[in-house]
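The structure follows.
The other protein chains are all here in position, but one chain of the complex has been omitted.
On to chain A.
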Amino acid sequence: MPENQNFNSEAGLPVNRRAGKVSKYKIEHYVAPLDETPLQAVDSVKETGKPLSMWAEAWRSLRKQPLFIISAILILAVIIVAAFPQWFTSQDPTYCALENSNEPGREGHIMGFNLQGCDIYSRVIYGTRASLLVGIFTTLIVIIVGGTIGALAGFYGGWIDTILARLGDIFFALPLILGAIIVMQLPAFRDNKSVWTVIITLAIFGWPQLARITRGAVIEARNADFVKASRSLGLSKFKSLVKHVLPNSIAPIIVVATVNLGVYIVAEATLSFLGVGLPPDIMSWGNDIATAQTQLRSNPMMLMWPALFLSVTVLSFIMLGDAVRDALDPKARKGA
């Protein structure tokens, strides 16, 4: 071998070592038979199989999970009950006769009657709607407000981030229920009690958590090379946020929002139970649990039925959130 790169020795490097090593043992030179190890094209493109987007792939792994199937069926059932309560009971939940007060279950009234003599089963069925409305609309408002604030803070950084993050921290420091109790006592809220006042109150204390999650996800996505590439393609900063950064930060938002939907339903029930949530004339699980409280010793089932529906609904949203997280988080997903 001609040693044409003679600077090696000039630089004072040990040339002998760089010349490779020769073993003291005899080493056989083995070549695998070519027909057993055929040479394939470098980096050939897979052309079989259906193209799969990330969402399609997530869906494929999701639909096989028992956790997802159970929670999805339960949630679907809850939504149908909330939308069409009349399909599930022929009883009028507002028809109450004192002669039925505290009566046990009988035909047509499987869960019996409450203190006022109203049918418990139909009240539980009709109460679904208020709980679900609070859950869904609070989540929507939280996603819009918290998501926007978190995305702007995370993407632009600097003073915008400082102000928005501190603002979020202030709300974050207030416990949800305590804060909600105080807000619900404000004259403007106290005098106009409705589903909407509860939704707004919960949203006021709910958005910072989502803003934090969004901010984190956006900060992670904004440094990706594809965002830099889109900027050098001529996309404006804001457009690259909307078109590339947000779609790539949506996964954790969906997961947290699903779990939180259940949490908001519980919060509504808690507020109603404490008498500061929904007004008594709106049928809801929280209100029913509150009124049943006085009868806990004599007729515990009166409290158990709405509580059971509440727990199952909340549990299914939390399970759904878990299943979706497993499907969307590539680290948790089992080997590709």
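In this text, a contact is a pair of C-beta atoms (placed from the backbone, for glycine too) under 8 Å apart; a residue touches a chain by one contact, two chains touch by 3 or more; residues count from 1.
Assume contacts and distances are computed from a predicted model.
Participant: Just by its UniProt name, which of "dihydrouracil dehydrogenase (NAD(+))", "M67 family metallopeptidase", "Cell division protein FtsL" or "ABC transporter ATP-binding protein" is the chain not shown in this complex?
Facilitator: The record for the missing subunit names the protein "ABC transporter ATP-binding protein".
Participant: One chain isn't shown here. Among A:Asp191, A:Asp225 or A:Asp281, which residue touches it?
Facilitator: Counting the whole complex, the residue in contact with the absent chain is A:Asp225.
Participant: Touching the hidden chain in the complete assembly: which of A:Gly108, A:Pro247 or A:Pro300 does that?
Facilitator: Answer from the full complex: A:Pro247 touches the omitted chain.
Participant: Just name the one of A:Leu115, A:Ile181, A:Ile200 or A:Leu235 that touches the chain not displayed here.
Facilitator: A:Leu235
Participant: For the chain that got dropped from the picture, name the residues of chain A it touches.
Facilitator: On the chain A side, contact with the omitted chain comes from 1, 3, 5, 7-8, 10-11, 13, 15, 17-32, 34, 36-37, 39-40, 42-43, 45-47, 51-54, 57, 224-226, 228-235, 244, 247-248, 334-335.
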